[in-house]
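One chain of protein is taken out of this complex; the other chains stay put.
Take a look at chain A:
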Amino acid sequence: MAQHVLETDGQVCPFPLVEAKEAIALLAIGDELVINFDCTQATDALPRWAADAGYPVTNFDRVGSAAWTITVQKA
């Protein structure tokens, strides 16, 4: 199982989500995608996308003022 990191800091919505979708399309099943983001609306959009797609979220936390990280596993 490999872990890939997607940095989207500085990008406004919907780009963190758009890039996460692109990135996860290229992963193998079971691989994890760590998405770092600072767009507030993505705190709603990213976990909702993962839930709708049936991808487990293995980590979701704040990493500072207006900065978050979420780890989504491709299933």
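Everything that follows uses one rule, which is that a residue touches a chain if its C-beta (ideal position, glycine included) is under 8 Å from a C-beta of that chain, and two chains touch if they have at least 3 such contacts; residues count from 1.
Criterion: contacts and distances are computed from a predicted model.
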The complex's invisible chain, by UniProt name, from "Glutaredoxin", "ABC transporter permease subunit", "YeeE/YedE family protein" or "Alpha-D-ribose 1-methylphosphonate 5-phosphate C-P lyase": "YeeE/YedE family protein"
Residues in chain A touching the chain absent from view: 2, 4-7, 10-15, 18-19, 21-27, 33, 38, 40-41, 43-45, 47-48, 50-57, 60-62, 64-68, 70
